[in-house]
Every structure is written in structure tokens, then in C-alpha cells.
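Every protein chain except one is present and positioned as in the full complex.
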């Protein structure tokens, strides 16, 4: 029996953890096995190799840590930087804030470029700072690709152009937790040095894997980086990669079988290109619904619109937390609350992972009901209709069923 | 990997099989066990006893056959009737038709009372026939409680009143396949002699259990009924009930654990009364949507409206099969086609089992999209809005979350 | 929580239901789906076709009923015979007895050829009866391939030779419940007309499928057979086979996915030939253990030895039921009791399905412990050692790991 049972399925529209589809649940439904058996590397190598496709890289080396996104952050930073190293980081919302907090606690010298919550990274200021850095003292630029708290996607290609324009050698570290596997991500093309994600987002797995890809430059930097690290050290992994036994300590075989299933769903069954198109379609549909409701996005400009999460600003007399509460209490709909500065002011609709059009429309219908419950005079069906109109145009036939 | 994969969940809105909720999947996720162990009867007895609650009976004896609804039909008929026995049966749609076909092939003398598809059983004619049966030659009245092909629910209390009014001793046999566990069912109060259902409908289990309840009068009739039967014979079960080992042949332990979980969800977590209210709420919402779309129900009068399945008539220039096809091909929405006489003319939305408001609204949004795809000029969001308005009023807070 | 929990795994050594391996549990771990979708026949057709391989037939037509072995028996009989038809059937143990009971209740005129329990079918008497049947009034010969209660395997090739020798046209009906998929079975070669099995035996699935294969002659006989039947009627299946939608009523999609996985394990991963060799190996090992314990088989001659179940006779001062009880209560080992005539006198070790050498050795060690508990002075390890010696010689390397 569950703790807070309700009939029917939970409508999970937080921006992660996301829905775990049945093929993944099936793949994970197994007892433990000996990860030191001659057989285990076959699975291990297949996922270590194939996961790179969702990062858009062939050049990088991947590390699959038994950890979360927070651990992946720590692995990214400590493997390429030394205490005291100067880094630039953008503060545009709660998750970039938390990463910056981590950077500071790990004794890096963080130059924070802050934007209003809802705006993207201030790239003009980055340009200025890089140009002024004659001494090349800036060792890394750290950026969150998709800020989950505000629904803002940063333009990584532009970041690369600025770095290249300034001929600046700083490493580029990217948090792709709520983007990789859902949004277009081109690690090699954008010359990202370290990119990372977590299993419970676009991959639609349970929490438990922090996946880090490191470019050849990053691997080189790791050789001299002085930050202390053991659990998160790439060197141990590289040693076991060479030995062929892959894992310096015990991995979760269930999570790896799940990852294999997830990659099969994304790469083989649906196709990465289609996955990204689907996320764009669902993102657009959601934004059209918000507009139909007469509400505003937290995201300040369309260029920053996120296709994985939409943060919606509520009128000032309404507490967005009440919307989230009633949605859960009456309709078994899980939405994201506003965090920190924007607590009470926005609620969030996650639309990433293994998800389809009608699931989203059901959730949007639920948001309308919740809005009405808290006194916002939304026209029932209005957002749904706007989203439907978009989806009808944009949705292709399901490939396997044509 | 699945055969016809699609991202996200399948929206299963056929009128059975229904969605299997996770607690039931979990309960069934187990290897086999020895059904002759001293332990097994504990589970067996608990489900044999508790399943009677959804039939609304304490007086009847339940039999849980490893079969389907078709097998349960056969068990009901052959245990209380002898070849050549005269029975009255109502033909109001595809499933009553199939049951009548079975009756004929089992050599009963069936007096068929036919209605138009979309109408309920012609109870006036029943009354006339019973009154005219001075010889009491009619041994049984057989009726489908909820005709799944047309979305028609018959009034069983009225049937009982007619039988009692005529002081007719005919047995009352009821197919409750798409009603029991979802609609109000009062076996004892309505003096139903044999009632039956299948596991894959309101119980939200996989197919595989045909559950039959027999009144004391039915058990008495079984002692002299001459229809040949072995697999479906109640007598073998009664013998093993007495022995305490319950099963005359091997049951599916997985299905019994699943049934235990299903009964717990219905009786303990949600409460049978709330389950029935939820089905009524979802049925009403669906009908309001159909009305908003400018379409008609196959059900001809409101008194016959079914809270488990809604059959929708499409304009004559549209083939309802096309709606079902495109819904599945583009939106991963499974609807029911029109059967037999009404093939091409109606499609069906099943709304029974473990299901909630937003799941239904997502499906209704999908129906709207499918209608548009086949050229019916529905206003997007119109049906959703009508359903939302009803659901907002009618839906209580989830008990466990208040 | 389970009803009678115990640490570690249950050692399931009853002769069915058998252990369900993880790949099958995974395949079945899924919600329901619409069996009328355009997609479903792909799965259906694949299992209907491939299941014939374990029957050793390409000529026959298979029917997969949502029922048990008892239902499969009923389907076999009622589809090819008419009430009053004369049939010969062999009574050699509890399951042949039950089948004969069914035959009688279905109004066939059964000529029972009885043997002592522990002996095989009396084929000499069959020969005599067939030869004497100048009128060809015997319509069918019914035989249990492997009598699960006594561990006796009958020689079906010999039965065929006798029928052919007598040029007798009687149909040959075979219960292969505890043989097909584990023992060599050659339906085409032996000209078996109807053969049947259940899912919970060699296929290592949950209970719930009764699988019947019918030869062309049997299909022909079915056209005129007058036994009443609906649920078990082949004609309905044949009609839906032609329509392409396969199922006359709702199947269990979970069981069909499970069957697909089971057939993959048997036919693709291990290979049917290897599966049969494994069963022979485990059967031999068990018999060597029994011999080492100083006990006797219930099976009276080696030619009847069963490779799927071993029935062991205990000394007269011991109640075999006590062995079964203590094995379950102290060691979580599930053995089969002696049935009917041999209750208290034999216990049974099932060794069929998805099972390997060390599982069996663990169980044999457990039998030794149980024997000691009831006062039989077995030398601990003696049976295990005898079985080990055989297995060391007879076990090949696991193909996938060479």
C-alpha cells in the first residue's frame, strides 16, 4: 500500500524526477549480479559508449557515477580545477545559485555574473570580462544550460563564440542536468570541456546516476588539478577502463540496465532528433497554454524559452504554492513550486523525459482546474485548446505505427 | 523493446482491459509458489471472501475461475441449467448477442427479447412474458447489466421488481463484466442468482480471472442442473472449499495476489462507495464532453447512461474506425471501435477501473484532436472544458491528502 | 509483506508450478493493452506459431486458451468427440485418474486400462483391445505422457506403433502437461492428434495458459464432434485466426509476453535440444541421489523414469507427508506430497522448468535434512555426492560463457 494513495496515475509534471516508462521499469526489475564477472563489462562498455550520443560528442570520455547531479557538479569542478582557481559563473536562478555555492565551498574564486531571475546569462558581461583578462587568470566558465527554476535556456553556441572571439583558453563547464537528452546539445561542436547530467531527468530513469563527459582538454587539465577527490576522481575510472573492468567501486547493475533501456528508447526507438523535436513541441504547446490563460512566463525573452520546463508567473494576489498544493490534493497532479526568490510567485510545469501529447494536455487541464480553485478566473479549456491547436499541427504520426 | 513503441504512456480508454495500477503490478511481480502449501489458503480465503463485497453480497458463494468473462458466462449457465431449459435473454448489443450465441450453442431454449442497439432491455416485454408463463417453464432470465458495445446500463432493481411482481421463480443471471466493481451492484438486495465479472475491467487486473457469485438458490439449482461441465463446475470448488485447499486445479498465484491488491485499493484505500462515485463523475464528464462536441450518445435515454463506457455516434459521412485509428497512430490513445451493427458508426470511450480526472481529460483532448483529423469540425477544448466544469464541482479532495 | 515469510528464496521443487525466471517476470511486468489494436496480432501470431516447436509439430494448429491444464483437457476432448463416443484411457496415477473422471462426466464411454501406480500404461492390453475392435468403435486413445503423481513417462512412439500396427483410426490424445517443453515430444512423428500442456510447468510461466495443438485429422474431427463447447471451442479461434484478430475473447497480454519470453529462453537462448538434455541430466542426478539414500522410486521400471518429476517411496513406518512438512517449515523447500492411493507413501521432487544443477543439489541436500528429521537414517551428503558425480560428467559449459 502506498502512503498517500489516490486512484489512477500520478501526473508527474515536476521538472524531474520524470516518469519512468515501462520498458525501463522492466529492464531494472532484477536481482543483483556480480559486477566483476567476465560478462558485466559488455553492458558497461555499451552504455559508457552510447551515452555520449546524447551529449553530442564522440571526442569526450564519459564517466557514469553512482551519484546525483550535485555529485556530478562536484566531479566536474574538482577534476579540472585547483583550489583558488578563478572561475566565472552565471547566477540566473536556484540551480545556478546552488552550483555557485558549491564552487565557493570548494574554495574556488568565483566571479559571479548575476542576472535577474527569468533572464539568461549575461553574455555581454562575459565578453567584457574575458577580454579584460589579459593574464588569462580565468580558468573556467561555468554555466547552467537550462535553469530549471526559471525555465531559461542559455545559448551555449554563443558562449563558445565569445570564448573563441576572445581567444580565451578557459575551460567551459556546463550543467546539462535538465537539458541533455531533451534539448539539442552539441558538446563537440560547442567545444564544451565538461558536461554533465543526471539520470532522473531527460533519461527518465530513477535518480542515481551522475553522468559526466570530459573533453580531451578536460582530461588533460585533470592531470594537474589539485582539488582533492577520490570518489569523484576520473583517474580511478580511467585506470579501470584500461583494465577493462570499468568500475573502481560497485556500480548499480539495475541502473545500468535501465540506462541501456533508456538509451535504446531514445537512440533506437524514437531517435534523438525526434526526442528533441518532441520536447520542443511540448514546450511550445505549454507556452501557448500559458498565454491563453493570460499569464506570463517567468522567462523574460523568447530566445531563452526552455523546452523542458515552463515557469509561470501568477498574479501578485495569488500564492503559487497554493496552486501546487491543490493540484496535488485534488487532481494527483505534481507541479513544481517557485524556489527561493520566486517562491509563491511562480509555479513550474516540467515537460521532459518520456512523455507525450495527451499526458501534457491532461496536465494542462489540471493546471486550469487548479488555477480556478485558487481564484484565478481562467476560462476552462482555453489553455488546452491553444496547446491542442499547436500539437495538431506539430505532431507527426508515431513512426512505428505509420 | 516493444513491438509498436511510442514515447510516453499509452492512453488506454477501451472499455477493458483497463489500466493496471502500480500497486497491482507490484503485487503480481513474483515467481510461482506451491498452491498446495499450508500457507496458500490464507490468501485464497481472503480474496474469495472479500470479492463478494463488490458484488454487494454476503449470502452468495464466490468462485474465482482461471478464465475470462466468456468462461464465467459458461460457468453461470451450465451450473444452474439443463439442456433444453427455457430462458429469456435480452439482445441489446454485441456482448448480449455473444452471450445469447453461447446459450444457444449450449442447447438452451432462448427466448430473445431484442431492443434497438442503444436502448436498454425491454422490461415491459419481460413483464408480459413472465405473466404469460403460467407453467413456470421459464427457468432463467439472463441480462447483461452494462452492455459494453452501446454504453447502456440496465436497471436490475426493476428486473427484480418485475420478477417479484409476477411471483416468477425464474433464476436471475447477470453479466456484470463491465459493471461490477465500478457501478452500484446489489446482488443480495436485487436477489440476483448468478452474477459474474472478469478481472480486466473494474478490478484493473490483467485478464485471467472469471469471478462468479452464486446465491443459495443458484447453488441449490446446481445440484440438479444437467448441463455437462467439469472445468467450470462449482461442485469441484465446493468440495475443495470444504477440504480447505480451495482449488480443484492450479490457480494463478500472481493473479490472486493481484486481486488481493485490487480489492485493497477498492475496499480499503478508496472505498467502494467512492469508487462508484468516481465512475459516475467520470461518466458524467464524458457525456458532457460529447454534448459539447455536438455529437450524440449511442445510448438512447439518460436512464440507460453507462458510467463505465460511452459510445459516441459520429456523423454519417465519417467512419468511426478512422477516429480510433488516428487516435492510436498519432496520439497513442486507445479507443474502442463500433462493433457489429454499429461498426463505423460509433466509437467508444471506456472510463472504468483505476483512473482519474486528468487521465480522462487528456483522453478527451485526444478525442477532439482525432475528430479534427477525420474532418469533424469540433472546437478544440470544448469537450474538455465541459468535462472540467463538471469535474471541478464533483471531485472531492483525495482522502489521504486532505 | 508475504503471508509466511522466510529468509532467502523458496526452493520450489513441486512438479509445477515451477520457478519463473527473471526474464519472464520482466516481460510480464506491464500494464494492460488493447488486444484489438492493430499491433497486437504481431505478438499473438509469433507465439501461436513458435509454441508449436516445443510440441514437435509443423503440421498442427495451436490454440492458446486462457485456462489451465484441466481446461486444456476439456478442450481436447470436447472438440473431437461426441457424447457416448468410446475411448480408451490409461489409469496410472492421480492425473490420469482426474482426466478419466472428466471424460466420464463429459459423457464419453471410457474403457479404462488400469496399471499399478508406478507402472506405465499397459500397452499390451491396448494392442489387444485395438485388435479386437473390428467395428472401429474406439474413437480415441487418451494417454498422459508423463504421470506427475508417480513419475512415470509413457512411450508415445510405442503407442503410435500399436495404433499403426492395428491400422486403427482412433485419434491419439495426449496430456503433455508435465512433459512438453521438457521431454522429447514429437507430435508429427508420433502422429499425435491432440496434445496439450499448461503454462506453469516446463514453460516456467505463471498458471493461466492451456495450450492445445490439433493435427489436421483432429481439426477434421472437430467439424462433426457433437460435444457442446463454447469457451473451449476451436472453431471460434479458427474464425478469428482467419480474421487476423486471433482472439475470440480477451487474452492476457501479460501471459502472452511471458510466453514470448519463455519461448525465447527455450528456443533461442538455450536451445530446445539442450533444454531436454538438461532435464535428462537433472532427472538422472535425482535418481542417483535416491539410490544413494537407499530409497526406491515409485516408478517401477527404468524405461518409465521421468525426467521432470521423481516420486520417492519412503519406508512404511514413515509418513511422507511429514517429510514435505518439515522441508517447508525448516528449510523453505517445497516438495510434492503423495496423492490419493500413495498419500503418505511417496513424496515427489519436481525438477522441470527453468532450473539448474546447483538449485537441484541444494534441494537434494534439503531432502536429506528432511529425511533425517523424520528419523530416516540417511548419510548426509550421500545423495548430493551421487548427483554431483553424475552432473560433473554430464553438464556442459554454459553456451554463452564458453
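For reference, chains read A, B and C in written order, and residue numbers begin at 1 within each chain.
As a convention for this text, contacts are C-beta pairs under 8 Å (C-beta built on N, C-alpha and C of every residue); 3 or more make two chains touch, one makes a residue touch a chain.
This one's a predicted model, so the numbers in the text were calculated from it and none came from an experiment.
Asks: Who touches the missing chain here, A:118, A:151 or A:198?
Replies: Missing-chain contact among the listed residues: A:198.
Asks: Identify the residue among A:53, A:274, A:300 or A:334 that touches the chain left out of the display.
Replies: The one listed residue touching the chain not shown is A:334.
Asks: Take the complete complex as the reference. Which residues in subunit B touch the chain that isn't displayed?
Replies: Listed in rising order, the touching residues are 22, 25-27, 29-31, 38-39, 401.
Asks: Since one chain isn't shown, list which residues of subunit C touch it in the complete complex.
Replies: Those residues of subunit C that touch the unshown chain are 1-9, 11, 19, 21, 23, 29, 264-265, 268-270, 275, 278, 328-333, 354-363, 365-366, 368-369, 372-373, 379-382, 384-386, 388-389, 391-392, 395-398, 400-402.
Asks: In the complete complex, the non-displayed chain touches which residues of subunit A?
Replies: Contacting residues on subunit A, toward the hidden partner: 3-4, 10, 12, 14, 16-20, 25, 28-39, 42-43, 66-71, 73-74, 83, 101-102, 105-107, 198, 200, 206-208, 227-233, 248-255, 325, 328, 334, 336-337.
One rule holds in what follows: only the chains that are shown with their structure count from here on.
Asks: Taking mean CA positions as centres, which chain lies farthest from subunit C?
Replies: Max centre-to-centre separation from subunit C belongs to A.
Asks: With chain centres defined as C-alpha means, what is the inter-centre distance between subunit A and subunit B in Å?
Replies: 44
Asks: Return the distance between the CA-based centres of subunit A and subunit C, expressed in whole Å.
Replies: Comparing mean C-alpha positions, subunit C is 53 Å from subunit A.
Asks: In whole angstrom, what separates the CA-based centres of subunit B and subunit C?
Replies: 34
Asks: Show the residues in subunit A shared as contacts by 2 or more other chains, in ascending order.
Replies: 29, 401, in rising order.
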